[in-house]
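Note that this complex is displayed minus one protein chain, with the remaining chains in position.
Order of writing sets the labels: A, B and C. Residues in every chain begin at 1.
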Amino acid sequence: MTLATADTHPRGLAATLAHARYVISDNPVTGIAFGMFLVLVVCALLGPFIVPYDPLASDTAAALQAPSATHWFGTDNLGRDIFSRVIVATRLDMAIAVFSVALVFAAGGIAGIASGFFGGWTDRIIGRISDTIMAFPLFVLAMGIVAALGNTVTNIVIATAIINFPLYVRVARSEAAIRRQAGFVQAARLTGNSEWRILLTTILPNIMPIMMVQMSLTMGYAILNAAGLSFIGLGVRPPTPEWGIMVAEGAAYIVSGEWWIALFPGLALMFAVFCFNLLGDGLRDIVDPQRRT
Amino acid sequence: MLKLIGSRLATAVPSLIGVVIVTFMLTRVLPGDTAAYFAGPAATAESIAEIRTKLGLDKPLPVQFVDYVSALAKGDLGSSLSTGQPVAAEISARLPASAELTLAGLILALAIAVPFGIMAAVKQGSWVDHACRLITTAGVSLPVFFTGLLLVYVFYFKLGWAPAPLGRLDVFFSAPETVTGFYLIDSLIARDFETFRAALAQLAVPAITLAIFALAPIARMTRASMLSVLSSEFVRTARAAGLTDTTVIITYAFRNAMLPVVTTLGMVFSFLLGANVLVEKVFAWPGIGSYAVEALITSDYAPVQGFVLAMAILYVILNLLIDIAYGVIDPRARSEA
Amino acid sequence: MHGNVDVTAQAAKTSETPSGPLLEVRDLTVEFATRRGVVTAVSQVNLTLAKGETLGIVGESGSGKSVTSYTVMRILDRAGRIAEGSITFSGMDVAHAPESAMRDLRGREMSMIFQNPRAALNPIRTVGRQIGDVQLQHVQADARNVKEKVIDILKQVRIARPEERYQAYPFELSGGMCQRIVIALALACRPQLMIADEPTTGLDVTTQKAVMDLVTELTRERGMSTLLITHDLGLAAAYCDTVMVMEKGKVVETAPAERIFRDPQHPYTRKLMRATPRPGITLRDLLPEEPAVSAAPAQNPPPQSEARAQAASAPATKVLLQVENLVKEYPRQGAPSAFLSGLLGKKAPPEERIFRAVDDISFAVLKGESVGLVGESGCGKSTTSTIVMRLIDPTAGRISFAGEDISAIPAKDFAHHPMRRRIQMVFQDPTESLNPRYTAERAIADPLLRMGGFSGGAKLRARVADLAEMVGLPQNLLERFPHQLSGGQKARVGIARAIALDPDLVILDEPTAALDVSVQAVVLNLLEDLKQRLGMSYLFVSHDLHVVGLLCDRVIVMRAGRIVEEGSSQQVLDAPKDAYTRELIAAIPHPPV
Partner (left out) sequence: MNRREFVKSASATAVATGTGVAAPAVFSSAQAQARNETLLIVSESGPNNLDIHGVGTNVPGYEANWNTYDRLITHEMTEKDGVRYYDRDKLKGELAEDMNIGDMSVTFKLKKNATFQDGSPVTAKDVKWSLDRAVSVGGFPTFQMKAGSLEKPEQFVVVDDHTVRVDFIRKDRLTIPDLAVIVPCVINSGLVQKNATEKDPWGLEYTKQNTAGSGAYRVTKWTPGTEVIFERFEDWKGGPLPKIKRVIWRMVPSAGNRRALLERGDADISYDLPNKDFVELKQSGKLNIVSVPYSNGVQYIGMNVKNPPFDNLKVREAIAYAIPYQKIMDAALFGLAKPMFGAPADAKTQVAWPEPTKFVTDLAKAKQLLAEAGYPNGLETTLSFDLGFAGVNEPLCVLLQENLAQIGIKTTINKIPGANWRTELTKKVLPLFTNVFSGWLDYPEYFFFWCYHGNNSIFNTMSYQSAAMDAFIDGARAAAANGDKAAYDAGVKGMVDLAFADVPRIPLYQPYVNVAMQKNITGYEYWFHRRLDYRAFQKG
């Protein structure tokens, strides 16, 4: 553009970053959430390199030690350092959370928008499919899938995605249905956009904020789901460190007094779910232009 | 209202059919080999094959499916291999246990989460709002079985307040004679308050565990819908007309805010049924969840099929109730079906 | 009027001070705490309201008129607070009164009615009980006689069959009926002061007149004072004793109604007066007079109308758009869908199941001509325009555009049809018609990219800059998002987008209804200039006859899906043939000419 006046509104990426900084500083809770998210990402990326012990190395002599200077989170029944396992487990749990959410957003989100936007038969078919999945008790469906296809991480991700499919369809469908007759959608039709193009370039970006909130919640549930599966023996294969399975195995030791085995992975799980929930609201502020005054 | 029920059932039929088909497929994919199990440990190859023909497992899948559906039509859900009992009998015995636990959990969650949601909305941004968000999120951020075990450890093992996690009733009590299958209600009908108290004590901790897990979605939904209703114009009119805060918040705002909450109850209930499976394992609760889990793990698919069908029907009935409740609260829903 | 009811209610109230104004506001300043610091919404407002007087507060959006009224009632939301100044109401200091005292006051001594009536009522509670709640709250009735009292009030606000309507829900009543309920709610406890915040915006002109007449009659009967908040000068002129004009939170002028219209002192008041559409003026008159030209607006005959007259009488140039016997039917709302009723075996009679939004209408639009389509809400004008735009398919009838039958092409395929670029549309609510995720530049560029053959780069940017300049949109606003633009700026972006492909016909669906009067004046003139420069023809859909009269050569008046009158705007406005048109024109309040 010709005029490069000192404009109060920087353009493009700079605008988003400036706005992001603004949102973080404005709402402290969101600031904390971002801090927590950063911690999770660092643990996920650098985990294996920064941990004091090898998460898989067992040391039966030092089994079941309470938290001490050498082992900050104590050791488990095989003498493995719980602190190292909790840190290294971040990568796997974040992967489970992120991939299952991405998968369910792609499938459920798009299907929801299509059924909300096109209505008619598309709406009925997708509605019935999501009803069928809804009729299944969520957890049993996950168990069925994992039991049938084997308890690999991919199957856990697929199972979580399928469970949350109806939720995403419902949210996307109602948001798309509201915007179907909006002025700017009619305008897009006037200027020759095809229905699918309108759906992807106009409707989808506008419902991103709401979907963002939903995605952040589901990330929490994805990890809890993996933990539940581990509790009944269908979770991640040993000896891979994963919060869910560590809590499940540690749970048996609560009564006998070794509280730390289950507590620390439990706290890590809580930390992650907290972060995702608080993040959801923060993300909504950033992505939602209305707040970008 | 009849139109409402008619159209809701009409939409439920295809999803029920979907459930039947998917269960059939899912169970046929389970790794275990029923015939081998049936033939017993020391069986030889040909005796396994013989059992397989006897059970009709060698027929092509579509034929098996037709058999299954025709048996279903006659109400025969087959028998479970692991327990030998007919599935229909087991489900009818175990369903009330799970239903009682899940409903108790749900009612408890509603009793806590809805007031929380309202207070958080009315005093938005205050410490109450943040406290509500922190507590409900904390509740949902721990796996349900861990909360259960923790509660057992604290309330039973350490403090001794709660009774032993030994299922629905203390060993030395006999179950009240079944009317609804819900021990609480049956014992009240039988005027047997001692059993009622014992059953209530047994139900308390598992129900709290489930409730904690369901707080977050309900509280969040209540807060969101209360916020939007409180900023609506008719609330402003009510305030301008000088109505007291309680009338404005409860009779005007709250009743409108309950509508979206009621619709999410369907989702929360099936979400709880899933979590219930784990709670049953922790509290040795003779519910339908643990029964299905056992069957699933041992690839004994008759109970799994029966269980999922029962859940599907329960889900359809539940949605019907929610629609009716919605119709009761919101007259607009009553007019156009 | 039941005498006795009146007396008992009167005695129960607190005794008023014998003399002095009912309401007195001194140097009122109200501030709001927002995310970007404190914002002063209203500063140094002074007003006095005597008993029985009707004061009109006039101003455009953002002038602070509503904030003032809310402050008087002390129902500002949490972020607002009274920074300084005092409010005394019949001797009582309202500004610092405790909330409990205020709560007794609201509804009993002063009450309020709001803009869109249906939203102002609790959707899931019968109207009778909502009125009853207020009565019970202020001990005007007790559980036994509350129903009888409510029915009595319903009669006073002229609601037919009050016993039956007592049980009705808001969604079962019409807009006008709902507003009567809101009024009944406000008058339930016979307050001394009634504040009406834009009571009739969004209602049809005829309903508006009925409601305003009712309000004035009831308030005069009971000697109540009224505070009427509106942006419509015509309304203020017709119904207020004194008028107070506000601009950006400050009071610019207060004067008796007839003097303020005859001889407005403050330039802003004059600008508002001029910008209000009224019979017998031209588009140019709407604009604030150039400082150089001092001549009074009304005298010199507008040169511009002759130009239009010649165009109309010029030999019938080529017909651009021809609509023949257009019909559009919808299944009646709430009727059981065909599938279900088929299932249940009972067949509802056809009329009951079908609702005719457009009922066999035919008209033509000549090249370069602009035609007005006028009617109240529900008359089918928008449906007609959407069908002409080929966004939805007609049930029957033909539409030919530049000789080609475009009604044959189904709506969903029309998007790729070459004819698409020749018919464009400007939408009613500028905010809702712009994609919140697109900057203004991207919004204008969209049609060019899709059908204009542009592929981006400098050529595209130049064309967009050219269009922006044409609609008077400053360049630096191009990369802003819609929520960072004012109403007028958003309207300009919408127009730039519509003319991007050089269309022959532009359909304007109430383009300025959502804009402030002064902005509307500028936009209407912009549209007129564009028509002259680009030679387009307009189909102008509106509910406001004056606005249509200013811009269009010919006017078509519609009612319940049919055309009731058609002719040159001059002839329709000055000598309407059809009774309905006459009633329409009479109902529009306008400042004394």
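Here is the rule we use: contacts are C-beta pairs under 8 Å (C-beta built on N, C-alpha and C of every residue); 3 or more make two chains touch, one makes a residue touch a chain.
Keep in mind it's a predicted model, so treat the numbers as computed, not measured.
Judged over the whole assembly, touch between the missing chain and the shown ones holds for A, B.
Here one chain is not drawn; of A:Ala106, A:Ile125 or A:Ala252, the residue touching it is A:Ala252. Only one residue in the set B:Gln202, B:Thr251 or B:Ser299 touches the chain that does not appear here, and it is B:Ser299. Residues of subunit A in touch with the missing chain: 56-58, 60-61, 63-64, 77-79, 151, 233, 237-239, 251-257. Subunit B meets the missing chain through residues 31-33, 36-43, 47, 54-57, 59, 67, 71, 76, 78-86, 89-90, 93, 149, 152-153, 156-157, 160, 164-167, 171-175, 194-195, 281-284, 286, 290-291, 294, 297-300, 302.
The criterion applied here is as follows: only the chains that are shown with their structure count from here on.
Pairwise, the chains sharing the most contacting C-beta pairs are A-B.
Annotation: 50 Å between the Cα-based centres of subunit B and subunit C. Centroids of subunit A and subunit C (each the mean of its C-alpha atoms) stand 45 Å apart. Subunit A and subunit B have centres, each the mean of its CA atoms, that are 24 Å apart. The multi-chain contact residues of subunit B, meaning those touching 2 or more other chains, do not exist; every residue touches at most one other chain. The set of subunit A residues touching two or more other chains is empty. Listed in rising order, the residues of subunit C touching subunit B in the complex are 73, 75, 77, 103-108, 111-112, 114-116, 119-125, 133-134, 137-138, 169, 171-172, 182, 185-186, 188, 333-334, 336, 340, 344.
The part of subunit A that touches subunit B in the complex is made up of residues 29, 127-129, 131-132, 134-140, 142-145, 147-150, 163, 166-167, 170, 220, 224, 227-228, 231-234, 244, 247-248, 251, 254-255, 262, 266, 269-270, 272-274, 277-278. Contact residues on subunit B toward subunit C in their complex (touch as defined above): 3, 6-7, 231-234, 236-244, 247, 251-252, 255-256, 329-332, 335-337.
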